[in-house]
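One structure is given here, and the rest of the page talks about it.
As you look at this complex, bear in mind that one protein chain is not there, while each of the others sits in place.
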Amino acid sequence: MNSFGMKLRFSTFGESHGKAIGCLLDGVPAGLEIDEEYIQSELDRRKPGKSEFETARKEADKVEILSGVFEGVSTGTPIAMLIYNTNQKSKDYTNIKDIFRPGHADFTYFNKYGIRDYRGGGRSSARETAARVSAGAIAKLMLTKMGISVLSGISEVAGIKSEVFDYDKAKSSIIYALDSAKEEEQKEAILKAKNNHDSVGGVSRVLIQGVPIGLGQPLYYKLDGVLADAMMGLNAVKAVEIGDGVLSSRVLGSQNNDEIRSNGFETNHSGGILGGISNGDDIVLNVYFKPTPSIFKEQHTVTTTNEEVDFSLKGRHDPCVAVRGTVVCESMAALVIADMLLLNMGSNMEGVRKYYS
Amino acid sequence: MNSFGMKLRFSTFGESHGKAIGCLLDGVPAGLEIDEEYIQSELDRRKPGKSEFETARKEADKVEILSGVFEGVSTGTPIAMLIYNTNQKSKDYTNIKDIFRPGHADFTYFNKYGIRDYRGGGRSSARETAARVSAGAIAKLMLTKMGISVLSGISEVAGIKSEVFDYDKAKSSIIYALDSAKEEEQKEAILKAKNNHDSVGGVSRVLIQGVPIGLGQPLYYKLDGVLADAMMGLNAVKAVEIGDGVLSSRVLGSQNNDEIRSNGFETNHSGGILGGISNGDDIVLNVYFKPTPSIFKEQHTVTTTNEEVDFSLKGRHDPCVAVRGTVVCESMAALVIADMLLLNMGSNMEGVRKYYS
Amino acid sequence: MNSFGMKLRFSTFGESHGKAIGCLLDGVPAGLEIDEEYIQSELDRRKPGKSEFETARKEADKVEILSGVFEGVSTGTPIAMLIYNTNQKSKDYTNIKDIFRPGHADFTYFNKYGIRDYRGGGRSSARETAARVSAGAIAKLMLTKMGISVLSGISEVAGIKSEVFDYDKAKSSIIYALDSAKEEEQKEAILKAKNNHDSVGGVSRVLIQGVPIGLGQPLYYKLDGVLADAMMGLNAVKAVEIGDGVLSSRVLGSQNNDEIRSNGFETNHSGGILGGISNGDDIVLNVYFKPTPSIFKEQHTVTTTNEEVDFSLKGRHDPCVAVRGTVVCESMAALVIADMLLLNMGSNMEGVRKYYS
Partner (left out) sequence: MNSFGMKLRFSTFGESHGKAIGCLLDGVPAGLEIDEEYIQSELDRRKPGKSEFETARKEADKVEILSGVFEGVSTGTPIAMLIYNTNQKSKDYTNIKDIFRPGHADFTYFNKYGIRDYRGGGRSSARETAARVSAGAIAKLMLTKMGISVLSGISEVAGIKSEVFDYDKAKSSIIYALDSAKEEEQKEAILKAKNNHDSVGGVSRVLIQGVPIGLGQPLYYKLDGVLADAMMGLNAVKAVEIGDGVLSSRVLGSQNNDEIRSNGFETNHSGGILGGISNGDDIVLNVYFKPTPSIFKEQHTVTTTNEEVDFSLKGRHDPCVAVRGTVVCESMAALVIADMLLLNMGSNMEGVRKYYS
């Protein structure tokens, strides 16, 4: 239950304040050059402590590959990657040892398992997503070889919406903003909330280009369904849209259908997916993150023995979890597409014969 | 790839104009009374042709149980259910035999598989959802025994939003409207589109009550992720929200966190799920359906040999697929919750010992 | 839990004396010609009542395809197949309603599920294997297209061993005997046991030819492991050998290793599998069936309320379950090979690129 994917399957382990976090990535085709610097560069994009818009926890997030790579190339065996935790401050958490933080998984983990590693959120911490990014980086290496790119950026912070989606711009923005005209306003909203001991939400927009027609396994491992699972399963995500998403439900069929001409679709309201299968057009997702639940304002809650208390959280937290979250959205998208690329092989006899010819 | 669920696993088969559709439901605990009338009543809620707001195709949708039930009780073996197709009019589809309908899966299925059962959309038709409803009915029978209820209704049609969510009212509404004050306006929007040879979208809202704390398997079979997959995988769905969803991304952390008191959560912005695990509160989902892509207006498209044509669709179609879709959302929700209920068993040693004592 | 396979996944349903048995076969590549006569001919090889060496229950075992095939060709969607039961004599079983037959699953099913369809063994009956054979027939159609053949025969009955393995001969033998010189003796052993109200065991030998090098997914979906699961999971099977099997454990390494020359392996002690992966040589299995537990001799047993009784079984049973079992071994082998053939696609980047080029 800590695994994702069918043919490209990754499994993660580790707690926020444990020794290490890491992952197993199983099913990487042999013969892929594994560029460790690239993997590290992806982790660097996600790592905390890079600016005032992020948590102050500083982690090198140095990844070590333990298996599955020989002389720089994947061997087809599972690739294990390890990231040691170095900057835990577990004593920050002793005051919440017996307290359920509002908006957190504390309450549900404790009730499900009867035990909880309270230090930094334990397993439920977004720190686990570093493992996803390391796996996603390998998926991206594979996709690049197939001419597929996965991009993303922040399209909205605290309700302040981007009007243009410039993915190149997002790469150089400290908050991965897609619209430079809105970036300052979005930054201010984050800092204002932070200064008020509060937090804000935001939206990540993901763009996947170059996907061949035919990815997605109907009817129950559909491309849109699996992408929705991948995104909704991320910490703090509360809504996912494919293509026009919510808007689609408010227009007419004649407005929403993407008509087809001999050179392709005339529009892309569908977000590149029809019937759960990629149609060759750009795949577009919007992923909505709630504000970080960890805020420093005093809040009402109860203890593990159900006594009411008011408390103020300590620790180090992102004022807007969507910012670093967008990197994770990209990783998950890459993992899904790579998995579907492999799964799709064998859909028809012509392909099977070609493969074995 | 035509299966869903881990411990309660259902698999469906069948095409819109084939002999029959049906499903296998595997993992139903032995000893559950299988009320066939109830299953049929659920299918009756979804079946087409009940009103002018639905497709004119009339199907009895009479379900037959082939296995897994002995003397009215489940035996623990797979329950196979069969629904024969009776009202196909396949010749309506001969004019689209070589055409890709805009907004449909025609294009993607043909390209993925190299062959397509064009009659009524074949496997990609929403007709398949009758199989889901039959499986969902059994899941509901099981949930009822555990004190869990799954309800739903239409909260929005063509952008006309409900202001109250009255699930009892929805049961008696022909369009499953949650807000009787909005129902007429919503009906008019449907009929107007229908008369213009067009279609409208809508939103289903699902409410799940009585769920025990602890359901959901983090970090990659989370309750919210799996619900998102289940809903996004339905025909025409383009967005899914849990709890406050999109709205959550636009408020402050202090507004969005659900504070806790000794008698429970003070609010339910989270929609009953924290860290991918049920928190015991009501689970709330919003599922956004695009307008039915099958419209009778002339549209631009291409043939299977990529020649441009303008064509007008024939056949019988729902002017608002969300209406009958809400019944399917309920079924999927019930299947997910029942699966999670079974999966959760064994989360801790105390439970294992209790079970085997 | 009633499913087998990863990419070619089949699920079965049905009880011995229920309305029908059947299966879903999911993952068949589109574009395969589905020869229904061939499927029926495979079922005819397995069907009961063909001779005095088999149970007297006569079943037409007429298979009906419900989905997944359009104009004689697979569409890539799940293929559902149905076989109605026609010759049940359930009243034969009323005397064992409350009794656990020695050697049967009665005892374990009742204790696991708390309920048992006692008629003809219910779900645990070997009647379910007809569904396996129908699925296996489609797998064979696919394998034939890829130049792979799956053959089998009876190599041993009641300890009487074949000395030659003539798979052609086996096809025309009423007991699928591989060695015509031993066939009469083997038949006599069966009839002698039958006349004594007893039963005998036997061994099926399976030969798979033309398998490409590379099938099998180490280290936990190995070709040998999955074949062992497939065979050991058959009714009455108690041992499985790959290649030289038990004998391998009694010789020296220098005797058991298959040395390699430029034109291939010099011997085939390995049975065509090294490290869980096919090596291109013939795959050889031996599958050991215990004697049918259903015998008419008086036996000691207990009732469902644990009262001791002596009873004599009624009903109709095979005196040597291995005979018809060999057909099922072939089907399972075909399903495993076809699954592995599809799973193997994507093992290396060269193959991925070739597929998508």
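Note that the chains take the letters A, B and C in the order they are written out, and that residue 1 is the start of every chain.
In this text, a residue touches a chain if its C-beta (ideal position, glycine included) is under 8 Å from a C-beta of that chain, and two chains touch if they have at least 3 such contacts.
Just so it is clear, the model here is predicted, and its values are computed rather than measured.
Chemist: Which of C:F100, C:Y118 or C:Y355 touches the chain that is not shown?
Modeler: In the complete complex, the chain left out is touched by residue C:F100.
Chemist: So one chain is hidden, and I want to know which residue out of A:A80, A:I260 or A:V328 touches that hidden chain in the complete assembly.
Modeler: A:A80
Chemist: Which listed residue, C:L43, C:A230, C:I283 or C:I337, touches the chain dropped from view?
Modeler: Residue touching the absent chain, from the options given: C:A230.
Chemist: One chain isn't shown here. Among C:E128, C:D179 or C:E330, which residue touches it?
Modeler: Reading the full complex, the residue touching the unseen chain is C:E128.
Chemist: In the complete complex, which positions of chain C touch the hidden chain?
Modeler: Residues of chain C in touch with the missing chain: 1-4, 11-12, 100, 102-105, 107-109, 111-115, 123-124, 128, 156, 158-159, 193, 198-203, 213-214, 216-222, 224-233, 235, 237-246, 248-262, 266, 269-271, 274-280, 288-295, 297, 299-302, 306-308, 322, 343-344, 347-348, 350.
Chemist: Name every residue on chain A in touch with the hidden partner chain.
Modeler: Output for chain A: 1-3, 9, 11-15, 18-22, 24, 26-27, 30-31, 64, 66-68, 70, 73-80, 82, 109, 112-117, 122-123.
Chemist: Using the document's contact rule, name the residues of chain B that touch the chain not shown here.
Modeler: 7, 27, 29-32, 76-77, 142, 145-146, 212, 218, 341-343, 345-356
Just so we're on the same page, only the chains that are shown with their structure count from here on.
Chemist: Could you classify the chain A-chain C contact as same or different, where same means more than half of all interface residue numbers appear on both copies?
Modeler: Answer same: the two copies use largely identical residue numbers here.
Chemist: If you average the CA atoms of chain A and of chain B, how many Å lie between those two points?
Modeler: That gives a centre separation of 26 Å.
Chemist: Which whole number of Å gives the spacing of the CA centres of chain B and chain C?
Modeler: About 38 Å separates the centre of chain B from that of chain C.
Chemist: Counting only residues that touch at least two other chains, what does the list for chain B look like?
Modeler: Residues 1-3, 11-12, 109, 112-115, 123.
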